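Shown below is the structure under consideration.
Here the complex is missing one protein chain, while the rest keep their positions.
Let's look at subunit A:
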């Protein structure tokens, strides 16, 4: 391949406007490429022909399985278990190509949109930020060797079709999206069969050994299960990796978040264009800061000099026909423009601010920053972004920083500063899976944000539990508290329960073996009688006494008792619960093996409002009882009868018939024993 062709090929992939590249044919390509190679270090990739002095071995094709799991948002099993947990993704597939519900695979906590229909469903903050296919769950895995990725294969052994995005973390410490699902991908029906899912990845030269997979469950019929993940690609020499890492270390302050967010891949195109035109800012050293300065200060003059089009001028042109001449968007009343801009997502809002001084003033108005959701921007959220937002968000009410800070981009100090400045009026705070949280951050939350109505601290489990919740006892107005997969001290939880009498939604799933759930249940019955939803998934130490206590919360609409009360018999508990809580709409009794036939009769007679019922793994179910329940619970939409061993094989057809007749979704998965 000739020098010129190679350069043109690479130039066209990175610039978005193709018409301008033809004009640039006069440029000295070789120097431009040398410069780009120094600036965009990720370009090195495969053995570069531009550097004849370095003897590069081409590397070999390597297929590798997962070595370890760095992070995941949720899993079905409990932490140290190897059944249905994220640790099963490690290594070779153990069950593929068999199809079935196997414990040796990775399963996530939710499926379908049943959790959105439940009483405990939350509304997303600043929903316009979310992409069309929102990510429900993710997992971050790492492999042994660095490769240039050519294929990522995901071995799905049960209900395939949840994967929507594949990301790779390069040596340049940036995440790149290697593949994204289109709408057409998801509407195509997936076969009920295990499959090796390997979509076509974007062509890239980045070097990586860390992959993140995003999942979306909304079209799934039941849980999806992943057996293994394989990364295929060409290896690169160790020397190359060292040189790139060395350059990273030497590089000055990283690209500012504003230009990173708004321009994304266009940083390359701007520098290209700027080189071709007369106005040449000196950006050889410290390219990042001077670019930022240029854009904020000199861009206006620059555009005027070169008579480049104002993109908004074309917008106002058709309006000019309908409206008397001289009228443009900026002549509209301030509040109207504010209302228009309030529909924009955060990234576009930053972009609009760079149009002109007027737009900058409007777009930085605090009313547009009353709700902030940085979850979709987890890859670029950094301390500088927090700093910038702190200046603008003086009326902050709702903040969602979930999933951010995974690679040390946000420092705890910066977060605390942000919170101290802007947190006192916060009503909703979501910090799910935030890796930068430490004890003093939580302390800060407790001290500053005393107006909190909703606090979500999912997945903040560290071993030993770092989080000091004592200051959280200061919060007195909580209505929703979410501690899914988070370790906490029982005493502190009890004091929080005593303090927050208006508590409506409480999630204590996976709270581990150290919590005495009976005490918690007693406290709930005494202090939190307005409780609407309670999630106690896998709470080992709940006994029949605890269940009796819970039954005193008469406003309950949702109760998840999955995997609790395993050995104990329920006694009178379920009967009391169903009698005292007539509003109960969702009841999950997965693997509550002590459920007797009498309990099932009670469910049929007393559960008039039940919409979602999970009876997985309960032994004493016969199909007469199921019929009872189907007949007497008119609002039932979901009935999970998986692993109910008492149901005979031949009765499954009858279940399908009833499912159609009563319009209830009946789940009945079981391990298909192939032996």
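The rule is simple: a residue touches a chain if its C-beta (ideal position, glycine included) is under 8 Å from a C-beta of that chain, and two chains touch if they have at least 3 such contacts; residues count from 1.
Here is the rule we use: contacts and distances are computed from a predicted model.
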| item | value |
| --- | --- |
| Chain left out of the displayed complex - its UniProt protein name, from "CASP-like protein", "Histidine-containing phosphotransfer protein", "Protein phosphatase" or "Elongator complex protein 4" | "Protein phosphatase" |
| Per the touch definition above, residue among A:81, A:116 or A:622 touching the missing chain | A:81 |
| Option touching the unshown chain, where A:196, A:417, A:545 or A:593 are the choices | A:593 |
| Of A:182, A:336 or A:619, the one touching the omitted chain in the full complex | A:619 |
| Residues belonging to subunit A that touch the chain removed from view | 77-78, 80-84, 87, 91, 101, 103-104, 563, 566-569, 591, 593-594, 596, 616-617, 619, 642-643, 645, 670-671, 675 |
